[in-house]
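Structure, as structure tokens:
So, subunit A:
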Amino acid sequence: MTQIPEDHVLEPTTLTASAGAGDDSGSAVEGGLLEVRGVRRAFGAVVALDDVNLTIRDNEFFALLGPSGCGKTTLLRAIAGFEVIDSGEILLGGEDLHSSPPERRPVNLMFQSYALFPHMTVAKNIAYGLERERRPRAEVAERVATVMAAMQISELAKRRPSQLSGGQQQRVALARAIVKRPRLLLLDEPLSALDRQVRLEMRVELKRLQHEFGITFVMVTHDQEEALSMADRVAVMAAGRVQQLDTPVGLYRNPANLFVAGFVGASNLLVGVVRANTFDSEHFGSLPLPSNPKGVARGHLVLRPEDVRIVAPGEGHVQAVVSDVQFHGAATTVLATSSVPGAPMLVAMVTGLAQVTPGDRVGLHWDTGLVVEDALA
Partner candidate 1 sequence: MKAKRTYLSVAAATTVGLAVASCGSSGEDGPTALDPDADLSKQSIVVSNYESYMPEDLPARFSAASGAQVEVAYHASNEEIVAKATAGDSGIDVAFINGVYAQALAAQGLLEPIDPRLVPNLANLYPEANTLPYDPGNKISVPYAWGTTGLCYRSDLTGYDPDSWLDLLEPRPEISGKTTMVSTERWLLLPALKSLGFSNSTQDEDELNQAKEVLLRTKPTLLAYDDATFFQRLVSGEASLVQAYDGWCNYGITDNPDIKYVVPKEGTDLWVDVMVIMKTSENKEAAHAFINYVLDPEIHSWVTENILYKSPNKAAMDMISPELIEQYPNIGTTVEELFEQEPLVDVGDAGPLYTRIALEVSAAD
Partner candidate 2 sequence: MRPTPLVFKVITVAAFIFLYLPIITLIVMSFNGGRNPYVMEGVSLQWYRELVTDGELIAALEQTLIVATVSSLIAVVVGTALAVGLARTTRSRSLEIVSVVPAVIPDVVQGIGLAAMFTLLAVPLGLTTVIAGHTVFATAFVVSAVRARLATSDPSLEEASRDLGAGTFTTYLRITTPIMAPAIVAGGLLAFTLSLDEYVIASFTSGSTSATLPILVYSRVRFNLTPEINALGTLLIVVSLVALVIGARWIGRRGKVSA
């Protein structure tokens, strides 16, 4: 198969027609490497992607975060070219990918299972993509050697995949994708198959490589900690839609709805109704209304544990009894139960040691909080 130069592969598209249409996550023109516009995909009655819009910028580390079945993998596969979309557009560098098969997209995917070719050595696996581009043999060898050195897997060159550990396989899979110098590297649950220790190392490693190679990374994960710690920006998905697209801090501090608040970071979620300037909690009565930027009328009050302070009994917004104290070293989590029947347990996090023990009566106070609506986007 002859390799067709890239500029012939991607057909130019009419940018003006779709620019800025219904996209609140960034401009299509500046810095938008990949644009997903109004993408919809249904499998029979199940809608996997429902009007998905997002822009991924050049050189960023982007994460698609959500529970299983939220459509994030379908979106990733649609970008890679393995999934047909029913409607909408996926543009890379302004060009529609729709009629390009996966082998002609300057996009590479690292599979969750790694999908290393069992009958080839590590070096052959890595060289495979370059050989398909009909690169000169010397160039292939040089680039494979370089990437193996960067990935610290040079000594594995002659081994076969079945002789590698999970972490080594992951590095090979990554090397195999990176060596192609794709404009976009897609990673499907890259760390899920690894042991905890290796996983923590690889988080750092992935970020380092992303900087070193200057490739845009798009990672799919169901692990919020992974997404928050690694990505520059995160799109939280649920029910086939992007619930919120923001930086990790933005997601954490300003969750768009109850789903995002619950999925990203730990939080106390109190159900209730917004009055003139109070929040009428179902279990704890009238509480001060801290912030309600979206003007929600009925929903949940989100309180991050680190915003909740322990005060003397009788003081603060809510009265409770300490049920458990968990020491983490740098911080301590205090769980407190109120006497109201059916009320949720409240969690406070204090730095250093907590001065309370289980059974103590305490008051809980907070200055910041956010009211979010329950409905999904």
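The rule is simple: a contact is a pair of C-beta atoms (placed from the backbone, for glycine too) under 8 Å apart; a residue touches a chain by one contact, two chains touch by 3 or more; residues count from 1.
With respect to how the candidates were assembled, all candidates are chains of the complex that A comes from, given by their letters.
Predicted model only: the values in this text are computed from it and were never measured.
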item	value
Selected neighbour of subunit A [touch, this complex] from 1 or 2	2
Residues of subunit A defined as touching candidate 2 within the complex	1, 3, 80-82, 101-104, 107-109, 111-113, 115-119, 128-129, 132-133, 160, 162, 176-177, 180
